[in-house]
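One protein chain omitted, others in place.
On to subunit A.
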């Protein structure tokens, strides 16, 4: 099993966000969608797994505990995309990706790295942005460059915090397709925090629904969502219908007053 989380508690100095959550192990090659309301703990979970936030409990990746003190070696296996976009500086997009990889590793094969960057820019369909400054790019374009920074290292565990938040529909589909391909081809595990439930249903193998400091539901994407889960997780009344191709789709009827 690739990723195993047991009794994980995490939060901030005066506020616990996640309290003792335990998850069924996720198999290698899974694309896991993390959904829930604002403040439910999606980003906290990803940051904790990425070693960027202290936590209590056990997180095992490939049967090895993720140890915050060994972040240097961990970083080469993890690819974490933060929620914030890369800043609009005068760095060229290509060198943003190049320098990110160079900052992580002391010894490197230049030809290999250049080939990896070439491949990632082509895969994401953003080759034409490579020689432009970040300050000349839109927020969505910078989000794509941020994703390229992560993918270029071919990490075995991808932790993507709202990777489609600044993207239009075309690029949302493109990015999630790309992430799904990466997980399948490289047998990587990806955990993606996402607000669009229908995108999550379409692309993710597993869904993790967070709320009230814990896990409300976990399971195969096509089975885990029910009207009760929607009510508890989002405070809405909704239905789960099926498209003509069998993909479940969530229809929201109304928000429940609190």
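Here is the rule we go by: a residue touches a chain if its C-beta (ideal position, glycine included) is under 8 Å from a C-beta of that chain, and two chains touch if they have at least 3 such contacts; residues count from 1.
The working rule: contacts and distances are computed from a predicted model.
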Complex member absent from the view - protein name from UniProt, among "Carbon-monoxide dehydrogenase large subunit", "Peptidase U32", "Cytochrome c oxidase subunit 3" or "Iron complex transport system permease protein": "Iron complex transport system permease protein"
Per the touch definition above, residue among A:23, A:52 or A:236 touching the missing chain: A:52
Touch criterion as defined above, residue of A:38, A:63 or A:90 at the omitted chain: A:90
Residue in contact with the excluded chain [from A:48, A:141 or A:183]: A:141
For subunit A, the residues touching the chain missing from this view: 50, 52, 71-72, 74-76, 79-87, 89-92, 94-96, 98-100, 102-104, 114, 117-118, 121, 125-135, 138-141, 144, 146, 149-150, 166-168, 170-171
